[in-house]
Every structure is written in structure tokens, then in C-alpha cells.
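Below is the structure I would like to discuss, written out as C-alpha cells.
For this view, one protein chain was removed and the others were kept in their places.
For chain A:
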């Protein structure tokens, strides 16, 4: 986690790295493209390995830059994608409300997060395509909430197409990351992230201390 005061491009107070994960075709790229470029493509080229997007936002009185790593969903690319888990500050775990198997696979995704990411990393569960779910819902709101609760995360339904809850989802994960930061400091665990390989490079290690 970087407090970017000294970093050039220092038009922000914090840089958070967020990974977006979930099955292929659930709508991860649509979600992140909606956030960063405010557009929606019906058919977006499938993500190979990883894509990168940025979003600048305000949280309370803080200027936050989100570095969003949009990962490929297909099994083939997981050996690459998991390298990105290690430096992440937050996880957006996505499934498709109109495709039940993508919900059933969440356990596998959570398992990967447990193995590769920082222990207790803030996660947000996202049910994508709420617009299509009006006619073709395969996962109820209740069961998604129950699943999220059981795994200690919040749940939000989004529609990249209709711009519904996209900003809110990223606000929520940002909030969780701030709270997580506070928790860690409170419990005197400032070094929890020291061991992780930080994708932003060494500079962050130093800066992290200043914000902890």
C-alpha cells in the first residue's frame, strides 16, 4: 500500500492495487472498463493474461488512485494471474448472476486468494450483469449475500451496461481497504505486508511505513 506523497505523479494520497478475478466471461473487463473509461462494449476481446486500468477517486478527504489489474478468467492463465495476487490490497471477486456455475466456482477462487494473497485481504463479492438477471437470474440475492457473509465480505450487484453500482462497488472496496489498514495498525501488525512481493516495486515498502 503506497502513500504516494513522494511518488511522482503525486496527485493522489494513496495508491491501491486491486485485482479483479472470476470465471471467464462473467464481465470483469466490462466492469473495469465502465469504471475507467465510462463505456460499455457488448463484445469485448477476451483478456489474455492481464489488463490494466486506472481510476482516480475521492474517499473521504483522501485522493485515491486505484490500479486495477483485470485478470484473465480462463484456467490457462492462472499461473500468471496469481503472481498479481501477492501485491494486491483488495480483491474483487466476480461472478455472473445469469450463469450459476460461475457462482459455484467462487470457492475455487477464494481458495486461490487464500493461498496467494495477503492473509485477510479485503474482498468484495460482485454479481455482474444485473440487467440481464432481470429476465434470466440463476443466483438469488439472498444466497449471494449468505455466501459473502460466510466468507466475511460484502456483496453488491452491478450492471456495467446500465452503469448500475459500478462506482459504488469500487467505493466499497476502497472503504474496506482503508478499514483493513486501520485494523492492521490497531492490532500492531505493520509488517504484515512486508514479505509480499510488491508489484509496484521497492518504493512502496518505504512509503508503506509512513502510512502505517
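Here, contacts are C-beta pairs under 8 Å (C-beta built on N, C-alpha and C of every residue); 3 or more make two chains touch, one makes a residue touch a chain; residues count from 1.
One rule holds for everything that comes next: contacts and distances are computed from a predicted model.
Participant: I want to check something: the complex is missing a chain, and I'd like its UniProt protein name from "Proteasome subunit beta", "DNA-directed RNA polymerases I and III subunit RPAC2", "GTPase activator-like protein" or "Ras-related protein Rab-2A".
Facilitator: UniProt lists the chain left out of the view as "GTPase activator-like protein".
Participant: Of the listed residues A:46, A:140 or A:185, which contacts the missing chain in the full complex?
Facilitator: A:46
Participant: For a quick check of understanding: of A:75, A:111 or A:183, which residue touches the chain that isn't displayed?
Facilitator: A:75
Participant: Across the whole complex, list the residues on chain A that are touched by the chain not included here.
Facilitator: 7-9, 15, 24-25, 41-46, 48-52, 54, 65, 67, 72, 74-77, 79-80, 83-84, 98-99, 132, 136, 197-204
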